[in-house]
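With one protein chain held back, the other chains of the complex are shown just where they sit.
Naming follows writing order (A and B), and every chain is counted from residue 1.
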Amino acid sequence: MNGRAKIDYDTLVKPDRINSRVYTDPQVFDEELDRIFHRGWVYVGHRGEVPNAGDFRQKRIGMQPVIMVRDGAGQVHLLLNRCRHRGAMVCNEERGNARAFRCAYHGWTYKLDGTLAGVPYPDGYDESFRREEFGLARVPRMAEYRGFIFGSLSPAGITLEEHLGRTARELDMFAGLSEADEIEVTAGVHKYNFKANWKLAVENSMDGYHPNVTHESFVNAIMERIKNHPSPEHKAAFDPSSFSGGGYGIAKDLRDGHVMLDYGFRIYDPLNNDPLPSVRAINASGEAHLAELGRRTGPERAADMLREGGTHTLIFPNLILIGLHMRVVQPLSVDYTEVCLYPTTLKWLAPEVNAIRLRSHEAFFGSASLGGPDDSEIFERIQTAAAADLEPWNIISRGMGRERPDEEGYLYSDMTHEITQRAIWRQWKKIMTQEAGAAATRKRTSRASGARG
Amino acid sequence: MAVERGKVEQFIYHEARLMDENRYDEWLALWSDDALYWVPCGRDDIDPKREVSLIYDDHTRLETRITRLKSGVAHAQDPKSRMRRVISNIEIEEGANGEVTAFANFMLAELRRGVQDIFAGRTIYRLRPDQGGFKLAYKKVLLVNNDEYIDNLTFLI
Partner (left out) sequence: MTVARAKINYHALVKPDRVHSQLYTDPAIFQDEVDRIFHRGWVYVGHRGEVPHAGDFRQKRIGMQPVIMVRDGAGQVHLLLNRCRHRGAMVCNEERGNARAFRCAYHGWTYKLDGTLAGVPYPDGYDESFRREEFGLARVPRMAEYRGFIFGSLSPAGITLDEHLGRAREQLDLFVGLSDADEVVADCGVHKYDYRANWKLQVENAMDGYHAITLHDSFLGILAERARQHHAADDYKGQFEGSRFAVTRDLGGGHVMLDYWNRLYDALNNDPIPDVEPTTVAGRAHFDELVRRFGQVRAAHNLMQGMTHTLIFPNLILIGIQMRVVHPVRVDRSEVDVYPVRLNWLSEAVNATRLRGHEAFFGPAGFGGPDDVEVFERVQMGLRADLLAPWLMLARGMHRERRDSDGTLIGERTDEVTQRGIWRQWMKVMTGDAPARRPRARAHKPAALRHAEPVGPDLR
């Protein structure tokens, strides 16, 4: 559109290496926004963040500001946060409860489903002005799975089910098999930012090679606790050798850019005081979930998962499920990113179990925690060093050629192998090199009333 | 027995200086065994059983925090932040058994990697008499920006 040279992504992303320009070039960033965030399926939020009628949260799809709001009938809407008159944001708080959205500029008022309820002094418009044409623009496609709400700014494309593929099962495990409205996302939000490219956070979240080094201080802290508070429970829980190769954990490619780590051990118990609460359900629905989880994974593992987290999965491009939280990575510029962590509790778990979920989460995640900030530090070191581009390649070849299929055919490898990074980059390149025709059709939803020449 | 205001202030200033100077062990030694160190996230008045905090440390978690900071490989504090804070607006309430609740405002300049950030807030302390001095039993920090994006809060606040 404005005469920039075309980028050849084949020269930037190879099977075993990537050129650091992908982290530093503003044009790459703009094209990512266009092709990844403004066309495909993007995670927006969970229904549990808006539990009551009128609840709303400000969200984004790429850089488009969006309102996620539950109306009086319980339906959740995704509306573009922009008055159809002269363009002001109509929803100006990050979260809250409203009966309508009234633009502060000229008072145009919209119902919770986005329809235009009224305008002051309507005599200023003649009969060609039809309110039905001026509701808040709707995100063209919206779909939900277990309350996880995804949106697409393109009216056409694969279904959410097709997009999620195998990861639907990981969403199930994350939720402890809960129904959508049994998942509570009202325990606050950890927010942090870093001066580096968004993809660094995505790659890092699915990296099983780094914990023993980046998080050495955290691992050591756990080992010291185990040493000082000997208990067979703690000793059995944590095996740091998994992070150095050869242990139990694996890294798996779930296709289409979705990836996961599977390590199946407890981490946070040693950081909490004894005794650990036993995991119990407080209603029949919960009992059923607990029993089914126990059948699938064994009751001990089921209890661990409910205390500490049921999965460790990336749903391309921006939703990360680790431990008990949903993590949403929000790119804002090529070298600045914001992240929100939504720790979850389950309606059917005993309150002391829900409380321990939060304590475990706080140990590792959040700006003041013992783990996450060390990752952010690394991202900023990478971003700064990317300027040294005489030798521009970052290597993602670890474990190449040693992948093997599981019983369903999904490739996996040792947890410290970079099978996950290679899978992410394969999908990234696929999308970035797609035909321009796949773009969202820019629907003109607004033909001006009574356009006069 | 009336509490000496000066003693309370000196304790608070001393704690602040230990934090500014990253003197972890000495700072940890100020705490009582039933310590609670709390920095709420999002609002000042959350229920920690139901909502997440930035910091919600009992003594166990406090020890772990210090262990990590002393390890030399806590990268988010490598290099360490340089800090100076000002404590002011101190108000004191006497409680039972010589316990004191103190309220104070602070402004902190924190410099790391060439970027100086300002943090500000209000702190609520509960001090318990101990061998002529005090132990710190409770500290709640209400950050002005606890609902904002914070890139790094791993120094002592």
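We adopt the following convention: contacts are C-beta pairs under 8 Å (C-beta built on N, C-alpha and C of every residue); 3 or more make two chains touch, one makes a residue touch a chain.
Worth saying up front: this structure is predicted, and the values here are computed from it rather than measured.
Although it is not drawn, the missing chain touches A when the whole complex is taken into account. Which of A:38, A:57, A:146 or A:258 touches the hidden chain is settled by the complete complex: it is A:38. Of the listed residues A:65, A:157 or A:277, the one in contact with the hidden chain in the full complex is A:65. Contact with the chain not shown here comes from a single listed residue; of A:22, A:80 or A:173, that residue is A:80. Listed residues A:137, A:306, A:341 or A:378: the one in touch with the omitted chain is A:137. Looking at subunit A, the residues touching the absent chain are 1-3, 38, 63-66, 80-90, 92, 103-107, 120-121, 123-126, 128-129, 134, 137-138, 140, 153, 440, 442-443, 445-446, 448-453.
Just so we're on the same page, only the chains that are shown with their structure count from here on.
Measuring from the averaged C-alpha position of subunit A to that of subunit B gives a distance of 32 Å. The touching residues of subunit A, counted against subunit B in their complex, run 94, 186-195, 214, 216-218, 220-221, 224-225, 271-273, 338, 343, 345, 351, 354-355, 358-359, 361-363, 366-370, 373-374, 376-378, 380.
Considering their complex, residues 39, 41-42, 46, 48-56, 58, 60-61, 64-65, 67-69, 71-76, 78, 113, 147-154, 157 of subunit B touch subunit A.
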